[in-house]
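Sharing a structure, written as structure tokens. Questions coming.
One chain of protein is taken out of this complex; the other chains stay put.
Naming follows writing order (A and B), and every chain is counted from residue 1.
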Amino acid sequence: MTATTLEDADRRKAWGFAAPALLWTLAFFVVPFLFMAAMSLWKREGREIVRVWNLDNYARFFSENALLQGLVNSLEITVIVTVLSVLLAYPLAWIIAERVPKRFQRMALILAILPFWTSYVVRSYSWLLVLSKNGVINQMLTGLGLIAEPLEIASTRTATVIGFVHFFVMLLTLTIYSNLIQLSPNYRRAAADLGANAFQTFWHVVLPLTLPGIMTGAFLTFVLCIGDYVTPQILGGNNELVLPQIIMLQLGRRADFPMAAALSIILMLAVTVAYVLCARWLKIERA
Amino acid sequence: MMQSVHDGAHLRRFFSSVAAGAIVAASLISVPAPAFATEELNALVWCDHTDPALVEPFEKANDVKVNLKVYEGTGAALSILDQSRPGDWDVLVIDGVDVHRAIDLDLLAEMPADALPTADIFPEVRMEANNTKDGKTYAVTEKFGYNTVSYDKSKVDPKDMQDLSVVFSDKYKGRIALYDYYLPMIGLAGLGLGKKTAELSEADMPALKEKLAEMRAASKQVSDVVSSQTALATGEVDILVGGGEWITAVLSADKPNLDWTIPEQGAVRWAQSIGVMKDSAKQDLALKFVQYIVSPEGQARLATSSCYWAMPANSKAGEHLTDPQKAALRFNEQAEYLKKTQLYPIPSTELDQQFQDAWTEMLQQ
Partner (left out) sequence: MLRRVFVSGVSWTYLALVYAFIFLPVAVLVLFSFQDGRLPVPPFNGFSMQWYEAVFADRKLMAALSNSMLVAISSSVVSCVLGFLAAYSLARYKLPGSALQRGLLIAPMTVSYLIIALGLLALLNALHMPLSLLTVGIGHVVINLPLCFAIIYASMGDHQINIERAARDLGASDFKVMALVTAPMLMPSILAAFFLSVTFSWDEFIIAFLLSRFDVTLPVEIWSMLRSGLNPKTNAIGSLVFLASVALLLILEFSLFGRTKKQ
């Protein structure tokens, strides 16, 4: 057996092992995606999809305020949700990692993500009940005499944001926590030895080192949030539409696949921009 | 979450206990497997047809499994049909006003007129103009109701509800929910303009848009069935424009204060028709299903099915309904309601697009 044939055999084997996953991804992800991209350049006329290349769908997107506003709403809500979730989750992850005794940390984490295991659809619906005018929150607040009139939260952007933040706090707590516990205490000791106070240590040492965890979580939050249909549909009261709702309208009410495809590509571009912004912190590395 | 478990024996124990748990759970779940039926019937329907109390008697009597796919709105139904192959569907339930759209698309099969209980159907909802073409019958009305004004009578003055213009005004601003289905709502906006639903045209679009904007300004939310119900039941809103018996009847036991009325200007009447698909390979069975649905027993079950209650089209269904059910449906007051209401608008494809665009635009305001 010569070296070259062994290499060839190895290479064949390697391709053989990787092939199923690669082919699956090509067949059921790349091809459909390209097909959809092509379709976004077709047009629906009457009940027929006309396969003539054109940019009408995109032109319509930029000329119709209702559609453009959908993207703006999506971006605003997603950014608000991402920022709020990070701000809420970071202290939580930090307290679990630093204040909670080691042997209870697992328990604390599991508790923090337990509601994650209720059905997603049911969870949104449950928020609807919690936030409604006679819901638990208003009953509690008026009962305590904190407010005289019930708060109008349900069916607003606030409700959508609360529903989202609830979900993503759980997700971000996980990614940030796993990053925090990997930090060697030596860094902090070194910083303290150099005369840094607790805040300086945090700002100049801990925070930069946990940035990858934050960014990974934030990016995931962005992707999942901007593409979600369920939460705004149940909690938003249709007071403003986000892009996924508009996409579902195109599909469900008028079977306008090309328009839905064009809007999806636009949604995709938004995610790509976010990816480029976070790319330097997002890596998968082998142990 | 489950980092670094290096103990193999421990892992195996853990894995087997999880597997055992999963198997126990799976076996518990798959117990109530229904008896194996020989034939299947595929029906595209509104959600009220999915009540087992309605479908199971038919399945048992004919040894057939009825597969139901639920949609909301004719656009959605046509969209699903677009994505199907010919022969995928045997039965179609569709808004009465859209039957001709389906006929023109060559979707529906002709049904022998003598197979249907036409004489028993309330004359006002027979809708021959809609269900037939060139003397051939393609569909039959099965259920009807109203998109009108539902309200909480302990919170608003019922007298105000007699005047539709109140929903375009500031009087109940922020206490109104709008039902999220563009066709009846545009019909109501048209009534607000004093226009008949059948006469709405492209020329009315600017005025309609203005009316919709007024409605929007007075409302708190635009919502689907569950959010609307939640909002009414929790006092989030006190009025639901576009609602009717179909949204309040199921709540009547728990929320006796919920009521509905048809204002002086009138309201919109909806009607569902059912027909056999032309490309169905099971024409006889499909027809049998249609006959069952419009039979007095089927009609009584359909009228009180779990998704929403509404009036049966067959007047004989009354014999199979209890008095409280009839009261909730207001079975004996229909003559007056029928007189005061108009059917959904029937837009051309072009106008339908404009309706939808106007609705989306209104949502984003």
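What we mean here is this: contacts are C-beta pairs under 8 Å (C-beta built on N, C-alpha and C of every residue); 3 or more make two chains touch, one makes a residue touch a chain.
The model shown is predicted, which means the values in this text are computed figures rather than measured ones.
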Taking the full complex into account, find the residue in B:T148, B:Q221 or B:T234 that is in contact with the omitted chain.
-> B:T234
Can you list, in ascending order, the chain A residues touching the missing chain?
-> 10-11, 13-18, 20-22, 24-26, 28-33, 35-36, 39, 88, 91-92, 95-96, 99-100, 106, 108, 110-112, 114-123, 125-127, 129-130, 132, 134-137, 139, 166, 169-170, 219, 223-224, 226-230, 234, 244, 247, 251, 257, 260-261, 264, 267-268, 271-272, 275, 284-287
Where chain B meets the left-out chain, the residues are 1-8, 10-11, 13-15, 17-18, 21-22, 25-26, 29-30, 32, 34, 42, 47, 50, 52, 67-70, 72, 82-83, 85, 88, 224-226, 229-230, 233-234, 247, 250-251, 253-255, 306-308
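Assume only the chains that are shown with their structure count from here on.
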What whole-number Å value describes the gap between the mean CA coordinates of chain A and chain B?
-> 34
Which of the residues in chain A come into contact with chain B in the complex?
-> 46-47, 64-67, 69-70, 109, 125, 128-129, 132-135, 152, 154-155, 174, 233-234, 237-241, 246, 249, 251-255
Chain A touches which residues of chain B in the complex?
-> 1, 72-73, 75-76, 78-79, 82-83, 105, 174, 180, 220-224, 226-227, 230-231, 234-236, 349, 353, 356-357, 360-361, 363-364
